[in-house]
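A single protein chain has been omitted from the complex, and every remaining protein chain is retained in its original position.
Per-chain residue numbering starts at 1, and chain names A and B are given in the order in which the chains are listed.
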Amino acid sequence: MKKLWTRRRVLRGMLQGGAVSVGLPILDCLLNTNGTAFAATGSGLPVRFATWFWALGLGEAEWRPKTAGADYELPVQLAPLKPFQKKMNLFSGGQVFLDGQSNNTHFTGVQGQMTGKVSSTEGYFGSFDTVIADVIDNGTRFHSIEATCSGDPKATWSARAGSGLQPAEVSPLALYTRIFGPEFRDPNAAVFTPDPQVMIRKSVLSVVEDERQSLMKKLGASDRAKLDNYFTALRALEQKLAIQLQKPEPLPACTKPLQPEADKQQTVMMCVDAMQRHDVMVGLLAHALACGQTRVVNMALTVGMSGLRREGDPTNHHTYTHEEPIDAALGYQVKCAWFTQRYMEALHNFAAILDGIHEGDQTLLDHMLVYCFTDHGAPRLHSVRNYPVITLGGAGGKMKTGLHIPKPGDAVTRVGLTAQQIMGVPVSSWGTKSNQVSSPIYEVMV
Amino acid sequence: MTSKRYCGIARPRQNWVTTIAQGATVLVTLSFCCLSPAMAETHGYVISWFATATYNLNPQESCPNNRNGGRTEEYTRELRAIGYSEQQASAIMATQGGVLDPKYQRRYYMRGRVNGKPVSIYNYPESVPDPNIQTVTGKYAYGFDLGGNPSSKFEDPDTHEKIDNQLWRAVGCSHSFDTVPPAQPYFEDLTWALMVDTAPGWSMQISGDDLSKDGKVTVTLDLLTQHLKRDAAGNVLAGATYVIDPRLRSHSVLEGQINNGILTITKPGNIYLEGEMPFYSEIALRDTHMRVSIKPSGTLAGYWGGYLDWSRFVYMYTARADINGEDVVGLYWALKKMADSDPDPNSGQNRYISATWRMEALPAYLANSDGKIVAVPVNVPDNVNAAAAAAANK
Partner (left out) sequence: MALAVTAVASAAAPSTAGPSSVRISPSQYRQSIADIFGRSIAITGRFEPETRTQGLLAIGAARVSVTDSGLERYDELARGIATQVVDAEHRATLVPCSPHSAQGSDDECARTFLTSVGRLLYRRPLTEEEVQDEVRAAGETANKAHDFYAGLSAVLADMLISPNFLYRYEFVEPDPAHAGQVRLDAYSKASALSFFLWNTTPDKILLDAAQSGQLQTTQGLRRQVDRLVSSPRVEQGVRAFFSDMLGFSDFETLSKDPSFFPRYTLPVKDQSQEQTLRTIVDELVTRHGDYRDLFTTPHTFLTTSLAALYRVPLADTTDNGQPDHWFPYSYPPGDLRAGILSEASFTALYSPSGRTSPTGRGKALRETILCEAVPPPPGNVDFKFIEDTSNPEFKTARQRLTAHRSQPMCAGCHKLTDPIGLALENFDSSGGYRTTENGVPIDATGELNGHQFVGSQGLAKAVHDDPATTSCVATKAFAFETGYLPAVSDPQWRQIMDKFAASHYNFLELMRQIALSDLTYRVPSSALSAANH
């Protein structure tokens, strides 16, 4: 209680101080010549993280490149990513071990990849992107931002350990407003004026804080855990407000994107429409990263059972994975491959947007690790073996790129462990039972 | 509880209107018991598309060299009419972004003179000379043989019969009529959408002993009490139930026949359908002929032709007093010159002009104002199967 009052007094002081206007020049020379550090402070440009989910894999097994290492021949399924082959890695052959649990299709495999656990009785908690966010967040306005393209806010694989799945933004306009609406403070604005309304809001939040202890005393363990999560969210809200009251560090790479048009529909059924929405949304997410609003973004094209369709065809992608025969000559399902191509084109567009944002003489993509994953290895079988995992970006020089890393039969969680270690999470072992791994994939680590 | 948008016509307060106004809910349990016993079958439709029947497949043949031009050329001519040189007019138009500044518009509006006083050329089209717009000289137009002047006949591109359609001759070279269905002429396109969404719709009934066979039928046209509904794709909703306006003014009955899926009229007569501005305030034809295909999906598409009062028709254009791809004063003069029926006993000027409308209709339930179903849809198009089959056949 004492502490809270102290904080209130500080704020009161700020309020009495009134608006503080600080004029600052925006100079590219704030960056050193490599673009890797703020020249003035010497601190490295932050490495940022993204996950990107697409449904229903790449195909049966024929997508696996024939050679390992660099300069492998990119399979036709990944053809759209050709321009970024040197900035990406492809991991193949990894699997999720069921350890006797049933394969709850479109769920269990992702649960294994993202949380390291496979469990049919417990929910989906503690995906590794949130672990990374906890480490790299560093007081940004948003702990992370989730978005999806087909209109279902439950299409998300990001979950805190306690509070479960974080709902995804489904509307480009709502996403824009959340990031770049009235509460956005342009880091490059010449003049900074803290908003007195925000000061008031922040100071009054302490009333809720004060209720915490009296409530906590009365609760049992499970309710206390829920309340703890509530207060984690409250602190995130306070942090968001606190950041609005601070003059942000200038970020030369930051520009405010254009406001997207209002949505014609919430739910999108046509693949082409969803991909269009994707491009708008990843554009906004990329700008949010470049503008220092968050350091972690999570994009899921659709839920695992992708209901996307082609114009004039009543059968959706997911149904086709079950019903379409494998083309004997090509070795994959042709109609399904059409969808996969659209998804990979979308991934190309995400990479191109990130690579088009220059931070010094490198790009945002170079300062990122984008972890791209899917729900099933062989989609027709809905299997949890031979998962394709794609990473994009060099993680600020911490990750080698341009490689194909085959790990047939290995736990796919090893890629997740590698990503966490590269992103600076102090973790030496990750996952449970057969999905537990203790060594990363050294081939890609610098 | 009076309906909106009745164009100043007082709507009689029927008993059923009163009942509803009192807030009573009406129990409507319907079955097929209520069909008119006089006819074994009555199929109901609502008019889902309506426009001047255009024929523009060969513009160079219909209107060589397109002398009327488009909106820019029309504005330029108006500027010339108020005293600007060709060069000045072009220079002004170059700065206007397609629409002429109101300050010029006001001047050419008021360039008419009656007894020396300035008047609007739209209120007094004859206060200025006939601009002699280009009219159709080509061979083809849709229509029916109404027994008109053999020297002014067109050939119908479908039936290859010699037909009368002087209205098309008058309007067909105007830019705004240069459309091919499903596009409607510009002004009709703009206003039909409004009509569908806000004004009472029009219904059509086809009655006969056995509509699955060729034979005699009765065609009945009516005004509805309600505007049409839209479906999820933005088209008129098929298969809904609409209520027929009990007033007889917009009630027309014609005798006809169906032959090989084509409905024609055997005893041409008058039809009248109350419409709404800014579409047409009425669709009124004398000596009405029809040629309407009954499609396998259950929809109708075809032509209605006959004579209409050209001065009432052109009023819809002069009343708008604007240029949208037709020279309104020129249109007035052209219609007047082309009119081919019903001479005024004093002046000798023909008061009616041969004309053809193109229409489409969708199956619907029709009820009378007591809620009784008087016509049923023959077959609501089954889009699921049609689309699925189309996809499967790709």
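Simple rule for what comes next: a contact is a pair of C-beta atoms (placed from the backbone, for glycine too) under 8 Å apart; a residue touches a chain by one contact, two chains touch by 3 or more.
Note that the coordinates shown come from a computational prediction; the quantities given were computed from them, not determined experimentally.
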item: Residue of B:120, B:159 or B:369 in touch with the missing chain, whole complex considered; value: B:369
item: Identified contact with the non-displayed chain, of A:173, A:189 or A:237; value: A:237
item: Positions on chain A contacted by the hidden chain, ascending; value: 8, 12, 15, 98, 102-105, 108, 142-144, 146, 151-154, 160, 162-167, 169, 174, 178, 196, 200-201, 203-208, 210-211, 214-215, 217-223, 225-227, 229-230, 232-234, 236-237, 240, 265-267, 269, 307, 309, 311-316, 319, 322-326, 380-384
item: Missing-partner contacts on chain B, residue numbers; value: 1, 3-5, 16-17, 20, 25-31, 200, 225-227, 229-235, 237-243, 365, 367, 369-373, 376, 380, 382-385, 387-389, 392
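One rule holds in what follows: only the chains that are shown with their structure count from here on.
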item: Gap in Å, rounded to a whole number, between the CA centres of chain B and chain A; value: 57
